[in-house]
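Right, one structure below, let's go through it.
Of the protein chains in this complex, one is absent; all others appear in place.
Lettered A and B in written order, each chain numbered from 1.
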Amino acid sequence: MFFDWLKNRPFNGLQAMTAAAMIGVMIAGAAQAQDAVTKEEEELAANSVTHQMYLDMKLGKLNIHGDNAVVEALVLQRDIPVSYDYIATLMRTPNAFGDGPACIVCHGSNDPAKSYRGMDLSSCEGILRGSTERPSRQIIVPGEPEKSLLVKMLRNNRMPLGVPFFEPVSSEAISKVKAWINDGAKDDETFQQKVLPLFAEEDAFGSETACIECHKSHRDPPSFNEVNLKSYEGIMKGAWSGTRGKEGKPGIPIVVPFDAEASALVQRLTMNRMPPGIDPGSEPNHPNTLLLMQWIEQGAWCK
Amino acid sequence: MFFDWLKNRPFNGLQAMTAAAMIGVMIAGAAQAQDAVTKEEEELAANSVTHQMYLDMKLGKLNIHGDNAVVEALVLQRDIPVSYDYIATLMRTPNAFGDGPACIVCHGSNDPAKSYRGMDLSSCEGILRGSTERPSRQIIVPGEPEKSLLVKMLRNNRMPLGVPFFEPVSSEAISKVKAWINDGAKDDETFQQKVLPLFAEEDAFGSETACIECHKSHRDPPSFNEVNLKSYEGIMKGAWSGTRGKEGKPGIPIVVPFDAEASALVQRLTMNRMPPGIDPGSEPNHPNTLLLMQWIEQGAWCK
Partner (left out) sequence: MFFDWLKNRPFNGLQAMTAAAMIGVMIAGAAQAQDAVTKEEEELAANSVTHQMYLDMKLGKLNIHGDNAVVEALVLQRDIPVSYDYIATLMRTPNAFGDGPACIVCHGSNDPAKSYRGMDLSSCEGILRGSTERPSRQIIVPGEPEKSLLVKMLRNNRMPLGVPFFEPVSSEAISKVKAWINDGAKDDETFQQKVLPLFAEEDAFGSETACIECHKSHRDPPSFNEVNLKSYEGIMKGAWSGTRGKEGKPGIPIVVPFDAEASALVQRLTMNRMPPGIDPGSEPNHPNTLLLMQWIEQGAWCK
């Protein structure tokens, strides 16, 4: 889904998405000379990614140059299968997704007494099994990288920006938000007096920044992800950035009534971005994160 | 032992120890609000490192923030098992313990004709077997990271600082020191006239620096490791830094009479820090070195 979207975007969209990683991407001002394509060239291209690439080069469809841009063009856009062998390397290598320890340092066993979340990222079976500590959770949704918790953990910063890693995840403020959602997320007096003001309050969630400094309207900029936490209506409209430009589509919900744990609003307040200690400014579209997403998109196969 | 000591130290001690690696460690000025701990929380914490962490977060016991500091707090202090799988990665990855080649490039076989020291670091069995070249040596003392040669080789610079990697290890000066120790390390005329002056002599051991420039008293600063090479008495008192503050304890011996090879004084003059070519200023407490030490502390298990 994510990669379908990626594949259909113009190059300047691709450029915007991974701007930090793709410095140097350029779009040729004029198309290349487009020679006639021979039948032989078409036949060769039918079963060969190499000849598909040659054909596109000849047709002037590939005129990016720069660093990681070629990887986007060679692997992501062409849906080259990503092997578990490579995913295994990423899971056991320090700094694979940005500066930080290797995943398997903290997540190397299904025993919750030995490994955070009882999660074993050192084998393909372990990745598919997910976190075994109750409540157990899948971390991979095969075919759906953006819905996969493993990907979210690598890309999403804990909010508000600047909150320390060890800020309690069950503070009074967070508990109020959770209780409100688990009671049905109603627009009642409790919400208006006890919950809504938290989003405007500095220091409510462990950082000096108030939520609404960055999430105040459905337009980005200035509102990151086009989230509006200034009113009940704004919150329930969700994140517009995920659906922007698709006429008539609602935003992506950030509150799931009666299920605080499944609500992005709570997840973002409680889940520290991985690997621990990573700079919140680190590129969420790290090339290896994109390759992990492609592996999931392709089905997350072990062989 | 090392980690017991680490675990019991206050955070500012921890900070001092790995200062270079832990920039950004901060101690919250005030303790967090310490809510009452419920029985459920205690039960959850009993068999889960995740819930132990939550509990400590709630109790305000974890208020470090910064980069590698979270790893210290998440893995080292909590004694999370380090898997051989991760150690295997470190042994075959360039720059794993600081800039330099992967361990297995030089140490990949038990045949001394093919591999330095006849040491095979590419398998767990090989690591446990140690160097097979005579005199063969264990490089791991399970449970005792600080006594393990593998750890010493990664942390200790060859002395004096600045000595080239290929400076002979059996020079006349080094031979005199070894002979003195192997003869019983007595305070005789030979020692006073032929050995002691070497420690005060520039260029005696291959560097412009004389030993006593950095090792002149039992106080650090100015004396690194609180070693004093200015007199027989000073040398035999050993390194005070290892026992500092423990009333009545002697220093750690640097001379083992009748056994030059086992004497730190000789080892430090002859053993090049690994990996070859590493900058002597490189952090001895590299996060991966600490994780290797934890694996040894935990028993150096292969599975």
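Definition applied: contacts are C-beta pairs under 8 Å (C-beta built on N, C-alpha and C of every residue); 3 or more make two chains touch, one makes a residue touch a chain.
In this text the structure is predicted, and so the values were computed from the model without any measurement.
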item: Residue touching the undisplayed chain, where the options are B:V49, B:A102, B:M159 or B:L291; value: B:A102
item: Interface residues of chain A (partner: the chain not displayed); value: 32, 47-50, 53-54, 57-58, 62-71, 73-75, 80-83, 85-86, 89, 93, 96, 287-288, 291
item: Residues belonging to chain B that touch the chain removed from view; value: 92-94, 99, 101-102, 104-106, 108-109, 112-118, 122, 133, 164-170, 276-277
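Definition applied: only the chains that are shown with their structure count from here on.
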item: Chain centre separation in whole Å, for chain B relative to chain A (CA means); value: 40
